[in-house]
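Complex shown without one protein chain; remaining protein chains in place.
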Amino acid sequence: MVALLIEKENRPAGPEWKKWLYNVIFEADTKAGKYFDLLLILCIVLSVIVVMLDSISSIRNFHGNILHRLEWFFTILFTIEYLLRLICVRSKIAYAGSLYGIVDLIAIIPTYMSLILPGSQFLLVVRVLRVLRIFRILKLIQYISEAELLIKALNASRRKIIIFMFTVLTMVIIMGSLMYLIEGEKHGFNSIPESIYWAIVTITTVGFGDIVPQTPLGRALASFVMILGYSIIAVPTGIVTSEMAIVSMEERKKKRKRLICSNCSQDEHDEDAFFCKYCGDRIQ
Amino acid sequence: MVALLIEKENRPAGPEWKKWLYNVIFEADTKAGKYFDLLLILCIVLSVIVVMLDSISSIRNFHGNILHRLEWFFTILFTIEYLLRLICVRSKIAYAGSLYGIVDLIAIIPTYMSLILPGSQFLLVVRVLRVLRIFRILKLIQYISEAELLIKALNASRRKIIIFMFTVLTMVIIMGSLMYLIEGEKHGFNSIPESIYWAIVTITTVGFGDIVPQTPLGRALASFVMILGYSIIAVPTGIVTSEMAIVSMEERKKKRKRLICSNCSQDEHDEDAFFCKYCGDRIQ
Amino acid sequence: MVALLIEKENRPAGPEWKKWLYNVIFEADTKAGKYFDLLLILCIVLSVIVVMLDSISSIRNFHGNILHRLEWFFTILFTIEYLLRLICVRSKIAYAGSLYGIVDLIAIIPTYMSLILPGSQFLLVVRVLRVLRIFRILKLIQYISEAELLIKALNASRRKIIIFMFTVLTMVIIMGSLMYLIEGEKHGFNSIPESIYWAIVTITTVGFGDIVPQTPLGRALASFVMILGYSIIAVPTGIVTSEMAIVSMEERKKKRKRLICSNCSQDEHDEDAFFCKYCGDRIQ
Partner (left out) sequence: MVALLIEKENRPAGPEWKKWLYNVIFEADTKAGKYFDLLLILCIVLSVIVVMLDSISSIRNFHGNILHRLEWFFTILFTIEYLLRLICVRSKIAYAGSLYGIVDLIAIIPTYMSLILPGSQFLLVVRVLRVLRIFRILKLIQYISEAELLIKALNASRRKIIIFMFTVLTMVIIMGSLMYLIEGEKHGFNSIPESIYWAIVTITTVGFGDIVPQTPLGRALASFVMILGYSIIAVPTGIVTSEMAIVSMEERKKKRKRLICSNCSQDEHDEDAFFCKYCGDRIQ
C-alpha cells in the first residue's frame, strides 16, 4: 500500500528540456521543483475551498458567477499540468494508470463533464477528491520514511485487527437484534439494521442520541454495550502500540553499527568499542 | 475459552465415505472442504440478511412472501447440513453438546417453532444468532494462532481488569446517586437506577444527551465524571497493552537463533554465552 | 492510598471466643470466615438494591411498606455486625477511625437519623455508600497484590498526570471563554462557566449535544477542540501504559532467582544453569 503512495521513478530518456521539466514537476530536489510543488499545493487548496464555498447555498446564490470562473480557471490550470506530466514522463501509460495519474485526471474531468451533464451535484462533490493530490507533498517534506514505519506497524497487526473487527461486528449484530426485540418500533428501534446502527453508535462511544433506549431492560443492555465499547478499545490500541514499540526498537537497533571480534566472533559491541568486551582482544 | 472456539477433533472411525464427508464438512485442508466452507459462509450471510430485511416493516409488507420462502429454503439447507454433521462425527453427543453444535441447532429451530407459535417476534430475532456460525471460518483462514495470542494477553490481564471494572461500577453507583440527589426528578434524573444509567453513559464518554444535568452543581459533578472517564480509560489500555507487549516479545524470543551445545545437546543458551550452562562445555 | 484499602491487623489479645469471632469477621482463611464474607456481600448488595428501588417513585408508592421494613431489617443486621466488630478488635479506636470503620458506621446511621429528620432525601442516598463495604472482598479473593501493582503504576505516573490535567484545565478555560465570545447567549453559551462545561463535554469526547455551536467560526473552534481531545487522550494512556509495562517487567525480573558465580561474580544466570556462561565455572 505504501508503494501506492510513492510515485514511481519514470524519468524520460529524451531531450534535455524534458528532463528539466520532469525534475521541476515530479521532483523536489531543485529550487524550481520546490516552488512548483508549493504553487501546486496552493492551487489545490484554493480549488478545494472554491468547491466547498460553492456548496453553501447563500454564497452560491450571490457569488456563483465568480466561483464558476475560478473553477474553470483551476480546471484549465490542472489540465495544462496534466498534459505537461504526460509529456515529460518516459512511459505515458505507467503514469496515467498509477494512483496519482488517476487522481490527477479525476481532478479535471468533472468540470468538463458538467458541460454535458449540467446541474449534476454528484460532479460537484467529486472535485473534492483533488485534496488527495496533496499527499504528493509527503515527498517534498521527506516524511515518507515515517509514513512507512507507521504502515509497517499497521501491517504487522493486520491479522489481529481483522479478528478484532470481526468480533466487534458479530457483537454489534447480536446486540442490535436484542435491542430491536427489547425496545421495539415504538421507541425508535424500527428494524434490525437500524438497531445495529444504534449499536455501532454506542459501542464506538459516539452516542448521537437520536435513538435512545427507554425501557429499564433496554438501558441495562445499553449500559453493557457502552462498558464493552469503553473496555475493548484497549484491544486495538494494545495491538498497534506493541507492534509500534517493536518496530521502533528494531529501527534503533539497526542504526547501531555492528563490530565483530575476530578472536571470539562476538558482535554485540557498542559503536565506540576498541576492544572486545568478552575476550579483551582488539577489534576494528 | 479459546478451547470453545476451536472445534474438537471428532473424526469417525467408520467407512470411507464418512471420513470423506467429515473432511469436507469439518476440515479446510482439501479443495472440497474449502469450497464447502465458502458456500456455507455465503448461505449464513444471506440468511442473516433475510432476517434483517424481514424486520424492516416496509419491506416485510411488500416482499414478505419471498422472504418467507427464502427463510424456509435456508432452514431446510441448514437442517440437511446439521444432519450430515451428526452422521459423520464419531461421537454424536460430543458434537451436539459442543458450542458449535448448539449454535448449529439454534440456527434451525426458530423457523420450525414458528409453525407452532405463529407471530412470535422473539423467534425472528433468535435466528440472527446464525451469525455466530461464521466464527468457524477462523479455522479456514488460519487466524487461530493470532486469536490465541490475543486471548492469552487478555487472560493474563483478567484479574487487573476485574478490579478496574469493580472500581468503575462503584464509582458509577456513587456518582449516579449523587446526581439523583443534586438534579432530582424535575431534570430527568427520575431514580437512582436511571441516574446510574446516566453515569455509565457519561463515564464511558458515549454521551447520548437524553438526560443532561442543568444545575451548576450537577454540571460541576458531571464535569468531574467526564474527566474521570476520559482519564481512566488509560488504565485498561495500559493493562492490555503491557500484557500484549510481553506476549509479543516472548513469541519473538522463541523464534530466535538457538545455540546448541555439542556435548549435551541442550539449546536453551543465551546469545552471549561462551560455555554451556548445563554441562560447562565450551559452545560455539 | 493502597494502605487505606487493606484493613490493618487488629487481632485481640483477649479470650478464645474473641479470637474466633475476629477470625470469622475479619479474616477469610477459615471456612466460617469465608461464609461470613459471602453472606455479608449478599446483604450489602440486597440492601443497596432496596435503596435503589426505594428511589423509583412507582415502586415506592406501591411497595413502600415492604422496602421500609427491609431497610430496617438490614440496618439492624449491620448494627449487630458493627457492634460485633467493635467487640472483637483489640483497639476499638483504631477500628472506628479506620476507612472501613467509618464506612461501616455510615452504612447504619442514615436509617436511625431518618427517625429524627423524617423525609430527608439526602439520608436516602447516603445509604448507597454501603456499596463501598464490598471492597473488603478484595481480601477474600486475593486480588490485593494485583490492585497494589495497579496503584504502584498510577502512583509512579502521578506527577505527569497532574501536569496533563493542569494543561487540559487551562485549555478548557481558554476554549470555553472563546466560545462564549464567539457564540454568545443566543446560542446557549450563557456564561463562561457554562461554556467551560461545554468545553469539558467536548474535549472528553462525551458530546451530550445539549449545547452546540451554530456559527461557522464556533464550529471551526469546536472542531479544533474535538481533534485536540481526540489526540491528547494518547498522553495519559502513554504515561500509564509505559509505567505499567515497566512495573510488570520489574515484577517478572524479581521472580527470577539470582545465581552468582563464585569465580567471576557474574549473576545474570538463568534459573536452570549449572555452569557460569561467562567463565565456565561450576555454580550453585
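Read from first to last, the chains carry the letters A, B and C; within each, the first residue is number 1.
Just so we're on the same page, contacts are C-beta pairs under 8 Å (C-beta built on N, C-alpha and C of every residue); 3 or more make two chains touch, one makes a residue touch a chain.
No experiment lies behind these values; they were computed from the predicted model shown.
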(request) Based on the whole complex, identify which of A:L99, A:M113 or A:V131 touches the chain you can't see. (result) A:V131
(message) Looking at the full complex, which residue from A:L99, A:I174, A:L228 or A:M244 touches the chain that isn't shown here?
(response) A:M244
(message) I'm checking contacts with the chain that's been left out. Which of A:S47, A:T205 or A:S223 qualifies?
(response) A:T205
(message) Even though one chain is hidden, which residues of chain B still touch it in the full complex?
(response) 205-209, 237, 241, 272
(request) May I ask you to list the residues on chain A that touch the chain which is not drawn? (result) 48, 51-52, 55-57, 121-122, 125, 128-129, 131-132, 134-135, 138, 143, 146-147, 149-150, 153-154, 161, 165, 168, 193-194, 197, 200-201, 203-210, 229, 233, 236-237, 239-241, 243-245, 248-249, 252, 269-270, 272-282
(request) By the contact definition given up top, give the residues of chain C that touch the hidden chain. (result) 159-160, 162-164, 166, 170, 173-174, 177-178, 180-181, 185, 190-193, 196, 202, 205-209, 212, 216, 219, 222-223, 226-227, 229-231, 233-235, 237-239, 241-243, 245-246, 264-266, 268, 278
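As a convention for this text, only the chains that are shown with their structure count from here on.
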(request) Mind checking chain B against chain C and telling me if their interface is mostly the same residue numbers on each side, over half, or mostly different? (result) different
(request) Tell me which chain's centre, taken as the mean of its C-alpha atoms, is farthest from chain A. (result) C
(message) Centroid from C-alpha atoms only, then distance chain B to chain C, rounded to Å. What do you get?
(response) 28
(request) Provide the C-alpha centroid distance between chain A and chain C, rounded to the nearest whole angstrom. (result) 40
(message) Residues of chain B that contact two or more other chains, please.
(response) 193, 205-209, 229, 233, 237, 239, 241, 243, 245, 272, 274
